[in-house]
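We show some of the complex, not the whole, and keep each chain where it was.
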Amino acid sequence: MRLGLMAVPFVFFAVFFAYPVAVIVGRGLKDGGQWQLGRFGAVLGDPDVLHVLWFTVWQAAASTALTLLIALPGAYVFARFAFPGKQLLRAVVAVPFVLPTVVVGSAFLALVGRGGLLDDLWGVRLDTSVWAILLAHVFFNYAVVVRTVGGLWAQLDPRQEEAARVLGAGRFAAWRKVTLPALGPAVAAAALMVFLFTFTSFGVVQILGGPTFSTLEVEIYRQTADFLDLPTAAVLTLIQFAAVLGLLALHAWTVRRRESTLRLVDASRTARRPHGAGQWALLWGTLTVIAVLLVLPLAVLVERSFAGPDGFGLVFYKTLRDAASADSTFAVAPLDALWNSLAYGAAATAIALLVGGLAAAALTRSRPAAGPSGRTPMITRLLRGFDGLLMLPLGVSAVTVGFGFLITLDKPPLDLRASWWLVPLAQALVGVPFVVRTMLPVLRAVDGRLREAAAVLGASPWQVWREVDLPMVRRALLVAAGFAFAVSLGEFGATVFIARPDQPTLPVAVTRLLGRAGEFNYGQAMALSTILMVVCAGALLALERIRTDHSGEF
Amino acid sequence: GCGSAGDSSADTKTVTLVSHDSFNASKSVLAAFEKESGYKVKVLRGGDAGEAVNKAILSKDNPQGDVFFGIDNTLLSRGLNAGLFTPYKAKGLDSVPADLQLDKGGHRVTPLDYGDICVNYDRAYFTQHKLAPPQTFDDLLKPQYKGLLVTENSATSSPGLAFQLGTIAAHGEAGWTDYWKKLKANGVEVVDSWEQAYNERFSGSAAGKGKGDKPLVVSYASSPPAEVMGKNPAPKEAPTGVATGTCFQQVEFGGLLKGAKNEKGGKALLDFLLSKTFQEDMPLQMFVNPARKDAKEPELFTRYGARIDKPATLAPETIAKNRDQWVKQWSSLVLK
Amino acid sequence: MTAQARTAATEMLRLDGVTVSFGMPGTHPALDGVDLDVAAHEIVCVLGPSGSGKSTLLRVVAGLQHADAGAVLLEGRDQVGVPTHRRGVGLMFQDHQLFPQRDVAGNVAFGLRMRGSSRGEQQRTVTELLDLVGLPGAAGRAVASLSGGEQQRVALARALAPRPRLLMLDEPLGQLDRGLRERLVVELRRLFRELGTTVLAVTHDQGEAFALADRVVVMRDGRIAQSGSPLEVWQRPASAFVARFLGFDNVVEASVQGESAATPWGKVPVPDGTPDGACRLLVRPAGVRLTSAADGLPCTVVARTFRGTHVALLLQPASGPQVEAACPLHEAPETGDRVGISFAAEDVVVLGDAEE
């Protein structure tokens, strides 16, 4: 049965990832029928490449560490405190995720760049410094940690910590000794995702790092899209692959030693109003971080969308509407772009949930039942390997995948190059790892005996999944759905590559506007970005509602 | 539905134009062609200019469309060498100046438009500082312009590359490195993309107002008209100007893709692209100059644009031969 | 009709040499060749020390634990390969395993939902069962807000709801107070009789086992040490282990000759017909009669524990092991007093061989 569950994800992964990437890499390495393995030596011997590799790795590690440091308290606040506006805020922190990096870079520059807020106030400039990159990475990925870790955290039985407290552990010690180990797999999953994002960071590094900082991703893009130097790109891709694989192995190793079933409770019962000075300080601290680090850059964009040539007003929104009816293929009706984005997003989310959900279900069942250990069935190992492979799309350049699609999905029955479905499929490639990563820690934490309890009450395996796993994982599933949707709304690299031009998405439209001189183009880009933000927040908020609107069902 | 669009290229009622992100046209103009020829036009836009060309090359065995629009002189050789195009002499080629016809013998590609990459300046800044704006490449080295110019990374931005090629054309293959050393010493700032340079760093753009602090930027000769576009009432002059002695000419070509499913339609489309109707529609849609001599430029261009008399040029073959190496040299010279 | 089919008609459950080993080095298997028959409509209680394999036994029957050897037959059909939900058995877990996201009603109705019962029937059953377990009106409560005993009662109601043909209960009443427990034992017995449910219940409380069961099974280290009616087991423990497990500590080596046996405590009368020779004797505390110090075996009262209905005395004779006696509160001597004891033959039990 496990293999059955695995079939869909496997085919999806093979057709829409492994095959295109293998072909494009193969094309690069096999020049004129000859394997150009000498390329490795040449590329690896280049000190510039080594420098880029080193920078890529360390900035990713630093970004991940910084994100965890800043976002873990946030995860705690969202999981354990009840405060007004929490749902809205939970949606807001995910908004950065959907914004095109060009837009974000611009907002960040307005804060930390020359003449930015920091510069005005204290004369501090962070642009072209690594700090701007790191902070922007935190900005993007705060939600990853808050939502994946916080999702599980809210379901942890608070009595576990109480047990530690009566054994003499202080609040922090109880957290470190009891909660953190329980959260371990979720933290690791979030860290892995953040690392992969920042490892493959493109726009942020380009805009905020200036030409002096470059990641492997940037190099691959440049070699592929600008120079058409496929051999070099292939070698770089393989280097990136190797690094990602090593990381996945490390992740699998640490997680496997930590995974255990946990006492999970209904999340709606664990949040309390903050109690005591410490907790209020933590809440306000988190709110401040969110305000400064996440809301302020977004607010800059909103402000600009209203700052028309004749003072504040809706002029850009209005011209956006007028432009849509103009006699030009340049102008994009915002409603159309919005609709395209939502349609792609819905399709991509559905695909990601289907594929990722099946994969997560199969991977959960692959854990040997508590009992005699020592025997690791072949199939289990196979699935474990697959677990890691599913993460690979996050570690592979969008341009590689895009070019791969171009040269592989061009023949029947897979002539999808101009198909509408290609976009959601490509976007789902990024969404699937999200779904798997957010769901697995929770699914694996579900006590197997709850499933047994359902089985002895007559539930078939499918019913067990629906009645036990699904309610438990519902939260994670909605988090995952939110991410898959946000990723799709915000995805740019692959979308711009393969989206049909008559169906641009909001980010594509924004980028198009930014690519042209003129006040109105810029203002309209800001206005569209604002619309994008509102839509994203609205969609996530709607998802939140689904989450809480379940009650005592029979 | 799935695959529905994939097979439509085989349908001879549709002609597919493959281009880059910047391709635009008036809907009415396209509709007129469709009505007249009976073909339905489908446009595929595939990333920026470089990406679009590379994608076309990679998929040349099974092209995505019939006509390619938008390969410029810096990339032309790559496309020609890859054998991307089927020769076709479009109607109206005679009205195109000879110096734009870079594949005159083969007719594999047809020049459709041209534009110039030049340094733009912020008029307000120079008036305010009672400074004359620079006009030539050499002016940029002068101490009064120290720290005023922002340009783009040649490796990641096509205006950046064009500007570098302009300096090479002006100072020769031997002299350009020296020029850049001096330019660097004079405080040139490099950013990765045009968007960043123009929207964020340049003080003259509407977007950069209040935050950009560089009054000189490498941009298009058509940027000043764009700044005026949509303004009501129309200002006396554009807020920005063009340093006419710093220009490098980019000529954009179109061609019939080899293996096109609808070759007949492709030919008709190519003719249309060079027709006076389309050529006159182009400037306000793509902010480029029409290739046809007899195409009338819009008032916006004539009033706010600059006339570039002698832009720098380089032969496509020279560019093709040296490009990667020049970019590398430039990077290690300027970025390190 | 074959023999197999005939037994199947009256037999609900049969275990044949069931062995489960968790492969922990240096330990015996959790179940070690267990043979057990449970007739239809029978109520069997499994007793045994902690860790003796009681829960594992239930898990094997439910198909939740793979048996390394042996067979499980339900109504004569081998259950190998039959998944849990098709076995038609119910199991109440020792640690309840209530579904945390569902309220009390959602938990209790779960089994009915899985069987596709109508909403009305679900609701009716939930109300009925919550009344039975003494939690009327708790239907809408979150399980996390229940006290320990309340959770146990919800778990019991959940297990009862789908009315399985074979119901297994793992310590169903362990967290309840005596009054409630006694009431529930009576009501459950009535319910099971009414529905004809076959029951296999684990308990560590002998009182409960004796009150509930038609038959008790005493386990030890994964094996069945004794099986029989409560009275049988109580009156005639098969071994010193069972005797001690039932709380009888007065076990001595004895050598029977005629009507009495020589023991470290002196002569002890044995029941009629006891064969001569070496054996072990159990003297139930009730069979230890207090006399004056002069009349019987002289002992010192070492300890005196009030047991509610009686006082348990620990007596030290001049030689031999300590003797436990029970006497009413108003007759009980104080610690340190010297008393005499004699033994009543009807409370002396000859135990099986030397198994220890």
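Going in written order, the chains are labelled A, B and C, and every chain counts its residues from 1.
Assume a residue touches a chain if its C-beta (ideal position, glycine included) is under 8 Å from a C-beta of that chain, and two chains touch if they have at least 3 such contacts.
Quick caveat: nothing in here was measured; it's all calculated off a predicted structure.
K.L.:
Only one copy of each chain type is drawn here, so tell me how many of each the full complex in this file actually has.
P.N.:
A x1, B x1, C x2
Everything that follows uses one rule, which is that only the chains that are shown with their structure count from here on.
K.L.:
Which pairing of chains gives the most C-beta pairs in contact?
P.N.:
Greatest number of C-beta pairs in contact occurs for A-B.
K.L.:
Rounded to a whole Å, what is the gap between the Cα centroids of chain A and chain B?
P.N.:
35
K.L.:
On a C-alpha centroid basis, what's the spacing between chain A and chain C, in Å?
P.N.:
Each chain reduced to its C-alpha mean, chain A and chain C end up 55 Å apart.
K.L.:
So which bits of chain A are touching at least two other chains?
P.N.:
None at all.
K.L.:
I need the residues of chain C touching at least two other chains; which ones are they?
P.N.:
none
K.L.:
Note which residues of chain A are touching chain C in the complex, please.
P.N.:
Residues 264-266, 269, 371-372, 374, 447, 449-450, 452-461, 463-464, 467-468, 471-472, 474, 552-554.
K.L.:
Which bits of chain C are touching chain A when the two form their complex?
P.N.:
Listed in rising order, the residues are 21-23, 62-66, 83-85, 88-91, 93, 95, 97-103, 105-106, 109-111, 113-115, 119, 122-123, 140, 142, 144-145, 158-159, 162.
K.L.:
Using the touch definition up top, name the residues of chain B that touch chain A in the complex.
P.N.:
1-9, 21-28, 30, 42-48, 50-51, 54-55, 57-59, 62, 64, 78, 153, 155-156, 190-196, 198-200, 205-207, 210-213, 219-220, 223, 226-227, 229-231, 285, 287, 324, 331, 335
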